[in-house]
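Notes for the one structure printed next.
A single protein chain has been omitted; all remaining protein chains appear in their positions.
Order of writing sets the chain letters: A, B and C. Residues in each chain are counted from 1.
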Amino acid sequence: MSSIAPLTLADMESAARASMDAATWAYLAGGAGTERGIAGNLQALDNVWLQPRALQGGASASTECSILGTQLSLPVLLAPTSPQRLFHPEAELATARAALESGSISIVSTDTHFCFADIAEHAPQRCWFQLYAYSSRREVDASLDMAAEAGATALVLTVDASFSARRLSTRRAGFHVPPDIAFGTLRSLGIGDGSVPANGRMERLALSWQDLERLRRRWKGPLLLKGVLDPNDAQRGVDSGADGLIISNHGGRQLDAVVPSLWALRRIVAHIGRNRPLLLDGGIRSGTDIIKALAMGAHAICIGRPYLWGLALDGKAGVQTVLSLLHEELQDAMMQMGMACLEDIGPDCLVDPSGLGALPKSWRPRHE
Amino acid sequence: MSSIAPLTLADMESAARASMDAATWAYLAGGAGTERGIAGNLQALDNVWLQPRALQGGASASTECSILGTQLSLPVLLAPTSPQRLFHPEAELATARAALESGSISIVSTDTHFCFADIAEHAPQRCWFQLYAYSSRREVDASLDMAAEAGATALVLTVDASFSARRLSTRRAGFHVPPDIAFGTLRSLGIGDGSVPANGRMERLALSWQDLERLRRRWKGPLLLKGVLDPNDAQRGVDSGADGLIISNHGGRQLDAVVPSLWALRRIVAHIGRNRPLLLDGGIRSGTDIIKALAMGAHAICIGRPYLWGLALDGKAGVQTVLSLLHEELQDAMMQMGMACLEDIGPDCLVDPSGLGALPKSWRPRHE
Amino acid sequence: MSSIAPLTLADMESAARASMDAATWAYLAGGAGTERGIAGNLQALDNVWLQPRALQGGASASTECSILGTQLSLPVLLAPTSPQRLFHPEAELATARAALESGSISIVSTDTHFCFADIAEHAPQRCWFQLYAYSSRREVDASLDMAAEAGATALVLTVDASFSARRLSTRRAGFHVPPDIAFGTLRSLGIGDGSVPANGRMERLALSWQDLERLRRRWKGPLLLKGVLDPNDAQRGVDSGADGLIISNHGGRQLDAVVPSLWALRRIVAHIGRNRPLLLDGGIRSGTDIIKALAMGAHAICIGRPYLWGLALDGKAGVQTVLSLLHEELQDAMMQMGMACLEDIGPDCLVDPSGLGALPKSWRPRHE
Partner (left out) sequence: MSSIAPLTLADMESAARASMDAATWAYLAGGAGTERGIAGNLQALDNVWLQPRALQGGASASTECSILGTQLSLPVLLAPTSPQRLFHPEAELATARAALESGSISIVSTDTHFCFADIAEHAPQRCWFQLYAYSSRREVDASLDMAAEAGATALVLTVDASFSARRLSTRRAGFHVPPDIAFGTLRSLGIGDGSVPANGRMERLALSWQDLERLRRRWKGPLLLKGVLDPNDAQRGVDSGADGLIISNHGGRQLDAVVPSLWALRRIVAHIGRNRPLLLDGGIRSGTDIIKALAMGAHAICIGRPYLWGLALDGKAGVQTVLSLLHEELQDAMMQMGMACLEDIGPDCLVDPSGLGALPKSWRPRHE
């Protein structure tokens, strides 16, 4: 890491880019097609504005929250990513440990280099298991059992990445997964031979709502859907027993011109309310972004690329630096805005230029 | 063609540009006046966003459709262009053959180098005849008879290009049609002497709604109007017996600052519904663009410049590469969005930033 | 003039710029303050789109119209500008002659180099007299009498330039009116000594609505107000006996951040209708711009800077080239749009991106 301490996540991005070869960077930074989905996430956040409250007293702000029974020191989870071994030899182990020590949660991909059991051991009660369905229903069931036994505190079913995406910048850069990277969790389940196929990905099953219902019956703990963007899907997911939703467009990595996840969040909150945890994933790069997402109705957010920048730069400590910067920025912004705790953040904190008025109040924060 | 396989139509555009002289490129790429019409088509498509559905199951997506009785492997037709001989010696023959082999349709201009009968022979049941009215009513009638006899499966009456346009970039580049290019179809009809006039174009007749009615009575097969942008014109066209409409602004080649065809489509669908085939033409450059057009109400789209890039690069095979890329992109986007077939695509697939809501439901897709 | 014939007004602008010194160009091109008013005029026109009609038949389009009893070959008048001697020795004489020969009207400033009587002689029935009020009521009255006697067919009272403007780019360029330029009309009236003051401008009187009423009583011919932007002012002007209005922001030369005149036109048409001639002035640079203005409700438009480009390049012939280009572009655009005459142009010709619908129909064109 540079000798000058990073002041923002963008600083870490620059340093991380400089630290790795162009092909690996292309894989990390790239997305589907022309990458309008990536740009859209960032622009959607840029186009809302914060409105502080005056004279709220108090000389501190608490960023703590609880998501599905787990206490977090800030409303930030680590989105499932893979293969983290590209960026640091300790890969998911370092990430899990960082989550534990920083009071976050690591959502661990099915496609890890290390096996889930080992990862989960590094962060007791702070690992969620993210499920990709490979091979057959039997192996999927075995995955759930393995995850439960290893102590996963929640199951995250990704619904937006059953099919390989057209990641053009990655292809153009000639990226290939190096041979020393394995699929540790899959190997532990006897799925495939544990090595990464030439194209970097194994075939996945295309899941249906019926599959969700079956998984719901089998998995006893909290279950979340990741990749929901449509309000009707959000409702159906909740009706099917999902305990929470991760509003995500996969960071613009699956579908070009995909709707920004912030807009999807807004429409979903208006449609189904906020009775279950809603997590926003996509484009969050600062503490003020977190406030925007929470004010729009999210209970917490996920970061993906940013913590990989930290991982690449300094392993566990780098991931913690990312979380620590976000914590510092979030706390600062809350204090500037007169918010003592996350429950104070609501639609009144945002001003939407389109209407030059406050956003529609699809929900009410604590104070009202 | 470059040794690296193209990943997008934009790759083919760059390669095609590099493969020809500046004046020919100016003719191919240019448009009317300041070319705001060209830019508008692209920007209108860029300003809508896709919203995928979750958990739709299924491991494939069919891009097949039927337009006026012809089965297509993807909802893409080849718009009438001329003179294709500028780009490849096999000109319209190659294009027709590519349409046949790729399961598309070639809409063959009146202004072809080869004569329509020869072209149609290369793609039985897959050539439509596009009519420009030259000379007099008698010659027009003869054109229809010729086209019918040659096996044209539909007649496309272009209504937006009766008058020469002010194509400034083309003029500035000093473009002239080379002397070895002929008007084969016109020659076969005895219109003019078959050679291309100095200004590259013969005088056309300005058609009226009465002409349409006469043509409608004479032409027994399906008849479409190309170049309709106004909702009232769309209604009148259908009332006058048009079996379908091609919503087109001639790729921005006729009128500067012309309304983007995507916006015109939206207003036309709202006004006349979707009982007849509506084809969108203008600015489509990717599979996600196709989905946007279909979600906005089109049954299929036409491409013009893109297939000429392929033709210039590799004749028939190049045109097929363009269709194949679009097919691949469309199928990928459909799978990412949870759409098993084109009928699944509807207004709910789009999010419009202006209202941050779904587009008005001017029509309902299959599922509802 | 360049050996290559200009294809657009922008071509003439470039050539004119190259033909004169930087300070004179700064005076010609510049405006008030940061020149947002200049940019606004252009952007407002750029943000509306044209919607053609299909199958209107007819092989020609007439651009003729009649404004206050004068037949024009195209709906374009030459706005009052001064001092034209900066650009060509024949100055206003050349402009007047060009107006006559091209079937336009020259609105002749009070601040001309040649005296109005001489100018009017060059273009019988085609000169309007634009009034700036200098000195006192007596001299103003004398101006009217002089203009009437010289054959001015209308009086244009400018209401937006009683005070010197902050033209920063002009000041920075060190522009000064050369000593060989005189105020011929003022001299003929005995106002001042006929020489141009050091700051290039004499003190004007600030006029009131009472002044207008007095002028209205004294001037027997048609009277127009130039520089009206507010709908209430437009109404009051008409109520006070104005026969027409020139909706103008003085080309952005008087007030920075002034509302684009196209927007003002739209609001004025909505407020007072179109019973009297409404002329739009500001930012018109092409035939499609003219259609936009007419579709928004104007009966004709004025150009200022563009004809001075022509004047600088080639005197009378240069002004005619500008009018001829606009005529050619307008006729072309009308034919492309299926408009046989100016009365066919109405609100339906425009699409407004903000609402993705047609503009509100504040008025009806001939066909409805």
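Here, contacts are C-beta pairs under 8 Å (C-beta built on N, C-alpha and C of every residue); 3 or more make two chains touch, one makes a residue touch a chain.
Predicted model only: the values in this text are computed from it and were never measured.
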Left-out chain, listing which of the shown chains it touches: A, C
Residue among C:Met12, C:Leu229 or C:Ala295 that touches the chain left out of view: C:Leu229
Option touching the unshown chain, where C:Val159, C:Val238, C:Leu278 or C:Ala312 are the choices: C:Val159
Absent chain, residues of chain C that touch it: 32-34, 36, 40, 159-160, 162-163, 165-166, 168, 171-172, 205-212, 225, 227-230, 232-233, 237, 254-260, 263-264, 266-267, 354
For chain A, the residues touching the chain missing from this view: 7-8, 46, 48-59, 286, 288, 292, 328-329, 332-333, 335-337, 348, 351, 353-354, 356-358
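As a convention for this text, only the chains that are shown with their structure count from here on.
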Arrangement of touching chains [line / ring / star / complete / other]: line
Same or different contact residues where chain C meets its copy chain B, judged by the half mark: different
For chain A, residues that touch 2 or more chains besides their own: none
